[in-house]
Structure formats: structure tokens, C-alpha cells
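Worksheet: the structure to be examined is printed underneath.
One protein chain omitted, others in place.
Labels run A, B and C following the written order; every chain starts at residue 1.
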Amino acid sequence: MSAKPPHDDVAARLTRSPFHAWLGLELTALGEEWLEIRMPWRDELVSRKQPVPLVHGGVLGALIDLAGLQAVYAQGGKPSGTAYMHVDYHRPATKPPFTVRARVLKLGRTLSTAEAFVYDAAGQLVASGRGGYPNSG
Amino acid sequence: MSAKPPHDDVAARLTRSPFHAWLGLELTALGEEWLEIRMPWRDELVSRKQPVPLVHGGVLGALIDLAGLQAVYAQGGKPSGTAYMHVDYHRPATKPPFTVRARVLKLGRTLSTAEAFVYDAAGQLVASGRGGYPNSG
Amino acid sequence: MSAKPPHDDVAARLTRSPFHAWLGLELTALGEEWLEIRMPWRDELVSRKQPVPLVHGGVLGALIDLAGLQAVYAQGGKPSGTAYMHVDYHRPATKPPFTVRARVLKLGRTLSTAEAFVYDAAGQLVASGRGGYPNSG
Partner (left out) sequence: MSAKPPHDDVAARLTRSPFHAWLGLELTALGEEWLEIRMPWRDELVSRKQPVPLVHGGVLGALIDLAGLQAVYAQGGKPSGTAYMHVDYHRPATKPPFTVRARVLKLGRTLSTAEAFVYDAAGQLVASGRGGYPNSG
């Protein structure tokens, strides 16, 4: 662990990933404990079109995974990747943009844990979960 | 539960989803117990480029989620979506194409459970996990 | 879903289970959103004695599982059991008594989700997790 990186470092680390850039992710808030990332709509992310188009659960899982990792990084951790994640799906994700809020549960020497909550444009919780991130040492 | 659908129904259900179509997924095997889906490389799926490009963990999670759901469907279940998933990451996903193999653990009246294993082109296990799928009744 | 049950109903449901009674569980707080259950030390719960005795992770998992179910019940849900749970271990559980705090994430028609956090006597987070609980209809 080291000092917390400045806002611009966290924002830059988020979008450096080609997948994150393709998703159109943006760091929208970085607080003492929580950070917030926004994801816009993309037609390619649709799971099924009927009766109303909804975002694929795998994409929401990716959001939870990556937001947790960014939260560890923002707290001064050195996450080298993801060891595991767990996702619960609560409601269909039909109303963009989506916002994921994440915070660290435990900043560990070898493994850190974070939780994340995905909300739709109406502020409804659509998915939530947690991940574990090994430190690169 | 009902009779197992024929191969072509399972293959068609898989690619009907815009996200699955964008990923380029293909049903490559459908056995008594296991089914197998192949995913090719796409540059947009890359998590980071250095030292060698690797597929984003969220995409591997999506593969596990969707393969489990297809396995429930292939056994005659009526999955309406995903309730939860858990994913373990074992190795960097650098060698395409990737193959996910899935099978049902329990075909339930209200909730079915499946597990899935993602392999790279060298046959190495890169990720694995499980999901729960509510029946639509 | 129905009206929230009174405090004494929640406390009585908790200790009706022989396993809960053997663990010596007690409902210590029941708020609008969170409930709190206390677990004392028992020598039979020890995972290993050296260098200092610590409670078995399986017991902490049981605490998370049951606290989440009680939280669903306390919100007016009708949990028939547990469908799945996920537990993260943060620190060795060496300082009794332990307190688990749980709250509902989503009260659903067919499945409810709750999260729970286990603290030791020093207020340190030792484990946390989440569970899914099917409604009995």
C-alpha cells in the first residue's frame, strides 16, 4: 500500500483499458470512501430486445469487477487483477446511463476486497456484488 | 421443465442476443451433460495490452454466466435470466479462441444452478464459476 | 411480502433453531434497516488453537447466512431457506463476542438478497458476505 493516487491518475487508469474505453466508462466521483463510474448505453450490450432492451448481466458483472478494482487502486492498493467476483442481479437494467459505486471492504497485504452497487438512471439498484484483488506486491 | 430442445434451438437461442452476436459466440458441442461454446478474439475485449494483451475478466464472467444459462435451457429448463454468479480467475486469458464448457448442477423448480469452465486455445483453465437461474414458471 | 413482524417474533425465530440455540445467538438490535445478532465464544468452534485460538470460518459463514435470512424475515419477507451464499474472510476471528449486522439488499417476489458483516469485540471487520433467500410464496 502507498499514498492515495490523485483523481487524474484514477480516471486515467480506468480508461487506459481498451474494454473500458469501448464501454465508454467515465469516473464521475471520487470520494474518501466511494468512487463512482458511469456507463452509457450501447446497442451491442443488449441481452435481449423483447419486451424491452436490457443490458447483459455479464456487462453488469464486468462493471462490478472493474469498479471494485479501481476502488482498491484509489485507496492506495496495488491490484494486479481480479481473483474472484460474486454478482447478484436485482432488476432488469433497462434505463441508462448506469452508475456503479464501489468501496473497499478490506485493504489487505496480499488480497483486497471491495463491494460495488450498480444503479440505473432512476436510481434503482439493478445489480451488486464484490470482488477480491491480489496485490502485485 | 420440459423435453430437451434440439441442437438448433440451443444454437439459435445463444446467438439471438445482440451481445452474444457481437462476441461472435458459437455453440460447438452439445452433449448429454455438457455443452461447449467458443469465443474468438476481439480487440475491444482487451483488459490491458502490456506485457501481452489479455481478455477482460468481466468478459470471462459473462461467458460463464451465459454458458450456465444455456446449459439449463439445453436440459429442458426455462431460465428467465440470471439471479447470481460467482467467478474464479485462474490464469491470464491470452490465447484465443476460448472455449467455455458448462453443465447443470441442479435443475430446480424455481431456481437452477450450473457451473462453467473457460479454457484457452492451449487447453489451460483460465476461469471457472457458477450461476443461479430462476425459472420463468 | 407482508407487514414487518414485531421484535419478539424476530428474536424468537432466531433462537428456535437448535443450531442457533447451541451457538448461543441473541438478537441485540433491530432497526429500520439493519439487525444485529451477537455470538459468544464456544471452545467447540475453534478452527485451530495455535498461535491463538480462532473461530472456524465455516461458523462465520453460518452467521452471515442466518443473519441475512433473519434480515429478510424482519423486513416482511417469507424466506423458506437459503439458495446460496458468498463469504469473504478479512481477519482472524480471535476476540469474542462477535456481532453480525445484516440488511436486505433487495426484497424480491421469488428471491431476496441480503448482506452481512461480522465484527469482533474490538469492532474490527472479520468477515462479510451475502446470501440469497427464496420466498416460500
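Assume a contact is a pair of C-beta atoms (placed from the backbone, for glycine too) under 8 Å apart; a residue touches a chain by one contact, two chains touch by 3 or more.
Remember, predicted model here, so these are calculated numbers, not experimental data.
Trainee: Touching the absent chain in the whole complex: find that residue among C:Val10, C:Met85 or C:Leu105.
Mentor: Hidden-chain contact among the options goes to C:Met85.
Trainee: Since one chain has been left out of the picture, which residues of chain C touch it in the full complex?
Mentor: 16-19, 22, 43-49, 56-59, 61-63, 65-66, 81-89, 92
Trainee: To test your reading of the contact rule: which positions on chain B touch the chain that is missing from view?
Mentor: 86, 88, 90-91, 105-106, 108, 113, 115, 125, 128, 130, 132
Trainee: Even though one chain is hidden, which residues of chain A still touch it in the full complex?
Mentor: Spelled out for chain A, the touching residues are 83-84, 86, 110-111, 113, 132, 134.
Definition applied: only the chains that are shown with their structure count from here on.
Trainee: Just the number, please: Cα centre separation of chain A and chain C in whole Å.
Mentor: 27
Trainee: How many angstrom lie between the CA centroids of chain B and chain C, rounded to a whole number?
Mentor: Whole-Å distance between the two chain centres: 32.
Trainee: For chain A, what residues touch not just one other chain but two or more?
Mentor: 86, 88
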